[in-house]
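One structure follows; several queries about it will come next.
All protein chains but one are shown at their positions in the complex.
Chain naming follows the written order as A, B and C, and within any one chain the residues start at number 1.
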């Protein structure tokens, strides 16, 4: 069955698999000190244009968010996120499990507005009772967001400025970072992110790897004893090479960017075709996730032929669903999807 | 350079890699509901002779210990372990991070003695102040232990009996389980473990997989909402197929047992050759880790040619080091190791 | 200086102090097993008309909320609260520190609306991704609320019905319970609360005691090993008599209710006088906390003569402030307050 359910339905890009095969019997030390991990770190620092960036490899997104946020915060602090932020909704309370509150601001197209952030921070310090409240200690944003939207360079700079004014770090969840960087509509580059954020991760799981996220702390910004912190959170991989080899391949010859661009090309094609069919979009998205409104009856017909993500009810007769492309999406499958939707409408 | 440093210096057994390649583009649902994970669970249940076992796949050992132990314990409880238990020493406080104390009993050859356990438990309940103390809520054992030793069937049965008498679960850390099951000196089988333990895991990372541990709760014994619990601990893998495919291969045609047996054969060969050289063993080990006492001067000469694990000082002039074999150890490398040791002594 | 800043500006009701003096040298066992604590529990059970209620004495409100909520929830669960709930705002993240998320519903006059609760719960279970979310595991309400408002018997019953339908406990924060029970406008009695809630506490600190809150779990509903749980949270008082003696006195001859009624009488007098002055109320409050809107200029003049609580800005020139009465408020001080406000307006 055709699947546009998400961007992690296949395994890994063949070049990553081949690299795993090629290096399989070379003996390496464990825990991320293998030569492939070290080389991948060099490549990532270069791509970020930050030779002093600290880089770590973790396994998945929720883990990375919890490990990084808990590393950035002190005990009396919480993390600010949009109400729709992944850490606030779909991580089973992983942040709270580490003892920290998620402090929410209303989402604007899935994003945090710099003025809302400033209002929260200035309001906090103006409140005479704030010593009995959770201190805002870091800001979490996702880019692309959970709705596929993107921060502009100006928006990101404003957020950074507010964070800097209050002395708190800005952390960017880049689970789908490639799809953001290769969007037709972005003016944000990887070096921009490295320059403006205090921590971020380059998502591998959703962008061509079997697993793995590359956490970057620009300017030697890693929290103290971060290796021990990772171990304590059960996030240390004995065979660190598994992730190192993959990121080494992803950041060789621009593979990460190329395969991300492919997913965007496929999403744009899908978007144009859906628009041509008169399908209504729930929200505009310049990245690989497209949120559309379809009749429930049509969805009922569609669901035996295509896997998609059910998002939420829209009204009595219609629902919001998500179609996602990825590095692995084939153009003929996009064509087939459009054909099936047309038939079901 | 020759390496006998540990049992995770290579990637994966070729059949696992091949299975990853073969299935790479088959679209699958995420989070462990893919067909390979489901099939691997069926195979593991069969190997355990427990058709009702709940099986989950996690990434690594420390993560598994923390997730399982925190799942088994209620808030007022701690876990009993040998003082040398991995959870007590080398997991950076991952158990305490989940809020639970590790209650130690003295190690006997790396193991917990059933009578020591009984004494701890009966002493606890006899103590009139025990409501101000941490309740022993589960027992953690490793098999093989951190010293390569093994529980006999009688010892395991005695531990189970004590646990049952006090109504607490017995959890077995099987990071190297294959090497225990295939030891020349064991009388414990996988079905025995499934019958006697309330939770255990079958280690993949150290026995032929790139990553992955299969957690088994026999007799439908998984803690409530264990999926959410896994997610909360950041231990959920989006592409669950990565681990599912590997365990599917490991439990096809007895591969897990065959490759474990190979490691044991190599260890036994090494053991005999070392004994013939007059090398003194720190502790007897019937599994793939061999702990020997060597002159520091000899070790100094050896270290540029062979990677081994430094364990601890033995006396003024000698140290304890570990040589580990694995599924990947080549017989000619064992021969080379012995030759080099002989030359350095 | 006159103070209407809060309801904990004085020490204890003289009968409580006298009881402490009278019993001072009687030797007692510790940790709440003293005869005064036991007698106070009997009296509280009687006042609740629940002879099977489990009763525990803790020190303060935030502590009680954290200890009780953490006791009611399992690991994967969070607590539902109004967005204005004390646990969500003014407890420095004490709930999250125990590892649990506070799941908010919009406040309606400081309260949770039963339909909003039902919508949250039904929406949660209807969401196909809910196993990746925090389970709503208990409901927290305050009565009176942080805004002085009260649940009617009908509202409380509806909340109870929703909780029961979903099998989760209803917990009532009664830090100011006396002032709710003695409001001129309530139809809710202490036995009603014991009947409708699964856990609640009878506030002592704000209602006549030096410290102390009486936690009640009706119908033998205390979480398992609650004593150890209390100890683990650092909430066990060695000289439990300190709180026991006070609650014994508070629940002798209806003292708790009488002194609460006095605070209500004083608040109603203040309310009528303020209304007569044309002062605008921010929110209607039938209890001891009155929230009024005053000109900033008037407040500036007032603040050297009266202590009040600044609440929040209202508009450019006015602010919301709180005047609270208590068991200790003297009628002449209410008169003096009104006179001063009149002079400053």
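The rule is short, and it goes like this: a residue touches a chain if its C-beta (ideal position, glycine included) is under 8 Å from a C-beta of that chain, and two chains touch if they have at least 3 such contacts.
This is a predicted model, so every value here is computed, not measured.
The chain we do not see here touches A, B, C in the full complex.
From the options C:40, C:53 or C:67, the residue with contact to the unseen chain in the full assembly is C:67.
Among B:72, B:92 or B:320, the one in contact with the hidden chain is B:92.
Although one chain is not drawn, the whole complex shows that of B:17, B:134, B:214 or B:294 it is B:134 that touches it.
Checked against the full complex, the one of C:93, C:110, C:180 or C:286 touching the unshown chain is C:93. For the options A:39, A:132, A:283 or A:303, the residue in contact with the chain missing from this view is A:132. In the full complex, chain A makes contact with the omitted chain through residues 70-71, 74-76, 99, 131-133, 135, 224-225, 227-229, 231-232, 236.
The chain not displayed touches chain B at residues 76, 78, 89-93, 96-97, 99-102, 128-129, 131-134, 310. Residues 1, 3, 5-6, 8-12, 14, 17, 20-21, 23-30, 59-67, 91-94, 97, 205-206, 210-211, 228-229, 231-239, 241-242, 307, 328 are the ones on chain C that touch the missing chain.
In the analysis below, only the chains that are shown with their structure count from here on.
At the far end from chain B, in terms of centres built from Cα atoms, lies C.
Here the CA centre of chain B is 50 Å from the CA centre of chain C. Annotation for chain A: residues touching 2 or more other chains are 91-93, 97.
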